[in-house]
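Of the protein chains in this complex, all but one are displayed in their positions.
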Amino acid sequence: MEFSFSDEQQVFRDMVRRFLEETSPTKEVRRLMDTEIGYDPAVWQRLSNELGLPGLHIPERFGGQGFGAVELGIVAEEMGRALLCAPFFSSAVLGTFAALNAASEAQREELLPDLAAGKKRITLAVAERSGSWQAADITTAARSAPSGSVLNGEKWFVIDGASADQLIVAAVDEHGIGLYLVDAAADGLNRIPLDTLDPTRKQARVVFSNVSAQRLGGASDATAALDRTVDQATIVLASEMVGGADHLVRSAVDYAQMRMQFGRVVGSFQAIKHKCADLVLEVELAKSAAYYAAEALAEDDPDVPALASLAKAAASAACLRAATDCIQIHGGIGFTWENDTHLYFKRAKASEMMLGDPVYHRERMLKNVGGLA
Amino acid sequence: MEFSFSDEQQVFRDMVRRFLEETSPTKEVRRLMDTEIGYDPAVWQRLSNELGLPGLHIPERFGGQGFGAVELGIVAEEMGRALLCAPFFSSAVLGTFAALNAASEAQREELLPDLAAGKKRITLAVAERSGSWQAADITTAARSAPSGSVLNGEKWFVIDGASADQLIVAAVDEHGIGLYLVDAAADGLNRIPLDTLDPTRKQARVVFSNVSAQRLGGASDATAALDRTVDQATIVLASEMVGGADHLVRSAVDYAQMRMQFGRVVGSFQAIKHKCADLVLEVELAKSAAYYAAEALAEDDPDVPALASLAKAAASAACLRAATDCIQIHGGIGFTWENDTHLYFKRAKASEMMLGDPVYHRERMLKNVGGLA
Amino acid sequence: MSEHNEQTVREEVRTWLAANWKPDQPLITWRTLLAESGWGMPTWPAQWYGKGYSMALGNAVLEEIQTAGAVGAAQAGVRMLAAATLLEHGSDAHKAKFLKSILTGEHNWCQLFSEPGSGSDLAGLTTRAELKDGKWVINGQKVWTTSAHHAQYGMLLARTDWDVPKHQGISYFILHMDQPGVEVRPLRQMNGHASFNEVFFTDAIVLPEFLVGERNGGWKIALTTLAHERRGADGVRSFARAEAGQGQVFDELREELAHVNEPYKWYPQRAGRVDLILERAKASGRITDPVIRQEIAELLIMARSSEWTARRARKAQVMGRPQGPEGSLGKLAASNVAKKAAHVHTLLAGADAMLKGSDGLMNGLISEILISVPAISIAGGTDEIQRNIISERVLGMPKEPRTDVDRPFRDVPRNPGKR
Partner (left out) sequence: MSEHNEQTVREEVRTWLAANWKPDQPLITWRTLLAESGWGMPTWPAQWYGKGYSMALGNAVLEEIQTAGAVGAAQAGVRMLAAATLLEHGSDAHKAKFLKSILTGEHNWCQLFSEPGSGSDLAGLTTRAELKDGKWVINGQKVWTTSAHHAQYGMLLARTDWDVPKHQGISYFILHMDQPGVEVRPLRQMNGHASFNEVFFTDAIVLPEFLVGERNGGWKIALTTLAHERRGADGVRSFARAEAGQGQVFDELREELAHVNEPYKWYPQRAGRVDLILERAKASGRITDPVIRQEIAELLIMARSSEWTARRARKAQVMGRPQGPEGSLGKLAASNVAKKAAHVHTLLAGADAMLKGSDGLMNGLISEILISVPAISIAGGTDEIQRNIISERVLGMPKEPRTDVDRPFRDVPRNPGKR
């Protein structure tokens, strides 16, 4: 483990941050969260063309940049900081990792160049009504049909499910679990937007009634590919959350430095100072966990499942606490619609539950504890 | 429920408090904790003769004062405040309640007058190596013998087990659970003092090798009597803990009011003030729980099992936090042997585990939640 | 007045009610009768719509009114804070002009205290009142003003002297809300509700006779209002009570309550809805999860102990005992309970915690809890202020050294006026 970003990575982070400061100020976030698709296609295009972010971690032979999980974590952290509204997590993370993990070489050649270029947005549908991302809880069924396969079932909490061009759907089939590529325009597919607590990341319920689908990869169980995809996405989500948390700490401290009460800035009161100190501690620890997990992923460490859960549990707690404390430090204004903190709070709350809640991840971490013990 | 002590109860509390301030200053606690039996027989006698405390809750027909659980709670709270070293909890609470709950009328007539007068100290032995106070975990066995019964097994964590005159022992027999009276001098009885974290309350391991014993009560399962005894003792222990917690809050605040740093009393710093505010909140809530449980016990409320567990869980957390915070607020001096806080800390830590830890009691409370829901 | 014994009084009320109470009359007609009889506010002075009774005797009267199924005096909103303040500090002219219409419900009030720049530090307010041509001219801004949009009058604190220490330059006014210089704008919260308002004053006018108490003597009057607010004398807490009678009085009352209580409909969610926890635990199936059970138990322990503590405090008050620590803890306890409840609701909801509206659990109620609870540790005094109060008033710990109270307010560093 490096425990440090290289100079190149720092330069890259600065570049991403500047881009997002320009393209995703909260005014823009507020505008986009009220739109149906929830993102700005022009910004997505710039982010793809100018920075190549969707293909950052896609091998160069598929049109990507061939970077690893550490760089991806940097991007996610900065996106979390900027509360970017974009199909990055759905397509560049969930969909792309699913394709990388499960697709055949031919399928990769077909899918990845478009993903890398941001031309196609492919999301991943795993959870169902029960809200579990575990393979064992999947009931959506795939059966073979003359041309490809046919899906029946219902998926919930599908990020950008209503706006994606294609979906990769986890379904039960004769090999165990299969990941199936479905076109958004396919017959029998019904995509119903969900009303989400977090307005900055859209979700949909997707109903499959005899929908034609193409199985990714060979004729074998894709459970491992699915699990790995969820682990990878979990680490990226943790990175995103620590970015949000870091922003919230800064926002709370900045406000406390500026706001006067009793003839002093409130940031000079121990009650506020100590709250900020405890908060920055928790956030820095969560950052370390996210960084370590991303490095472990980059190095293909066998502890990735445990580290993904560790990072997610730490980041969830830190980010939610940061949002709650940031509201508290702002006082009344922090609870208003006009103040931006609630946008981060809602993202934090939703991310806490996305891909499994902290109780689940703590238990899962301990089950896989291995080298962490 | 009254939610208030009567004027008479207040007067009674004041009287008990004054007595304990006189007889149990910490200097005396420190002297007694280094003795083998761990209490002062002269004080025990005064407490019995002058105040009649061991018989407070024993019916008048057995030589007691005929008061109820609320008055007993008051006494326990004041004893906790004074960190009294005495066989009150073992004999006046555990032993006495066991006799009241399980003994036949004849046995009560034999045992209770001496208990009420403090002439005999009878403790209760329930837990074994596993450290559980649940009937189902008892393995000590009783079998009938020509004259009475015979016990075999080993009890742990027996409070004042090495100094009590008699022991009431929970054992498995042909009716289920029986409570057996054993004389401390009986053949085959081996009492080994345990080295306890809390030096102010002695415990022993007691080994029974074919020890003659007398079964309390009729030929039926005494599980209910045992459970009730443990519930009653649990409520009294909670009262004792809130007394200790209340003392600790006062001690912390007093020190903070007196100690100067940076040209101010440390009690003027928000870091200290807010810690004390959070602490007094937790302690007052725990008091309310202990008071409510004691009232419920006095009124024979069906929710006593749930309320006992609720009060114990609340009191354990509050008392341990009070001790920890009191050390912290004292700073370095709080961690010295010379300062009294550690004596309360150790009592708090031991009481936290005595009769079941907070995790156990929270689960048990929810199992019995009934009217609390 | 204590020559009346309770039984005589009870009979008197009953007789009066038998003669006067009927559900089929206009609400205002009835309440006017009630106010003028003195039975509606039996603990108020006899000359001001009351009977001058003790609290105990007053409670007996109110019991009789309740037993008879009759409607009482108007209570909703902050009207009772205004009434209590005027009774204590108002002139006879104020009492004559305002008290009756408060009791009949004809006039609603609002409290114009907090400002964007002075929240916890209320005495740092900068709304100014200047005497020009014999009238007070008000300029500035207030915030967190519940029901300002349908109040006829406001209790206004404004600064009338900038050259004295902060607490000594504040005056207390009665402001007529319906005038050109007063603009009320709803303030939307993170949960989407707009329960509060911002109120902007641009040369708003207060007539000199509507100054309450002395010029620059407003702070101690404000403390009266705040003390009544802390005691829960505002009608806000009673919003959940349904009024189910038949007849014109009740029809009009229900309409009034629906209107007045509208801003408060999310308050139960803000408090965490502990009442739903076990139901939700069963419905979600997580009632069998040992980890969740610990969380639920911790929550119930906090919630029940808080209730019992509040009841201890009330009982001590009723018994005339000196207030113990338990009396000042309620708000902080409620905040802790709500935060814990939101956490447990999240765990019970699982992934569904991400949904709201009709997609959300209980038709969005659970998500409303999650996005409302953050307010409870702020509104009406932050947790931090509560901890100051508890440590100072309950535990007797010293105040922090202050740098803002001993010099002219003009020289005290403060937030820039514009927001």
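Note that the chains take the letters A, B and C in the order they are written out, and that residue 1 is the start of every chain.
Keep in mind that, in the parts below, a contact is a pair of C-beta atoms (placed from the backbone, for glycine too) under 8 Å apart; a residue touches a chain by one contact, two chains touch by 3 or more.
All of these numbers come straight from a predicted model, not from anything done at the bench.
Colleague: Considering the full assembly, with which of the depicted chains is the omitted chain in contact?
Modeller: The undisplayed chain, in the complete complex, is in contact with A, B, C.
Colleague: Can you say which of B:Ser24, B:Ser90, B:Gln203 or B:Ser309 touches the chain missing from this structure?
Modeller: Of the candidates B:Ser24, B:Ser90, B:Gln203 or B:Ser309, B:Gln203 is in touch with the missing chain.
Colleague: Looking at B:Ile37, B:Ala117, B:Ala141 or B:Met353, which makes contact with the chain not pictured?
Modeller: Of these options, the touching residue for the absent chain is B:Met353.
Colleague: So which of C:Gly134, C:Pro180 or C:Pro401 would be touching the chain we can't see?
Modeller: C:Pro401
Colleague: With the full complex in mind, choose from B:Ile37, B:Ala117, B:Val172 or B:Leu194 the residue touching the hidden chain.
Modeller: Counting the whole complex, the residue in contact with the absent chain is B:Leu194.
Colleague: Spell out, residue by residue, where the missing chain touches subunit A.
Modeller: 1-4, 249, 253, 256-257, 264-265, 267-270, 272-274, 276-278, 280-281, 284-289, 291-292, 310, 313-314, 359, 362-363, 365-366, 369, 372-373
Colleague: On subunit B, what residues meet the omitted chain?
Modeller: Interface residues of subunit B facing the absent chain: 127, 130-132, 156-157, 194-198, 203, 259-264, 269, 271-272, 324, 327-328, 331-339, 341-342, 345-346, 349-350, 352-354, 357, 359, 363.
Colleague: Can you name the residues of subunit C that touch the chain not displayed here?
Modeller: 289-291, 294, 401, 403
The criterion applied here is as follows: only the chains that are shown with their structure count from here on.
Colleague: Of all the chains shown, whose C-alpha centre falls nearest the centre of every protein C-alpha atom combined?
Modeller: C
Colleague: What's the farthest chain from subunit A if centres are computed as the mean of the Cα atoms?
Modeller: B
Colleague: How many angstrom lie between the centres of subunit A and subunit B, each centre taken as the mean Cα position?
Modeller: So the centre of subunit A lies 53 Å away from the centre of subunit B.
Colleague: Can you compute the centre-to-centre distance for subunit A and subunit C, using the mean CA position of each chain? Integer Å is fine.
Modeller: Taking the average C-alpha coordinate of subunit A and of subunit C, the gap between them is 43 Å.
Colleague: I need the residues of subunit A touching at least two other chains; which ones are they?
Modeller: As it turns out, subunit A has residues touching two or more other chains at 269, 271.
Colleague: Which positions in subunit C are in touch with at least two other chains?
Modeller: Touching at least two other chains: 384, 387, 400.
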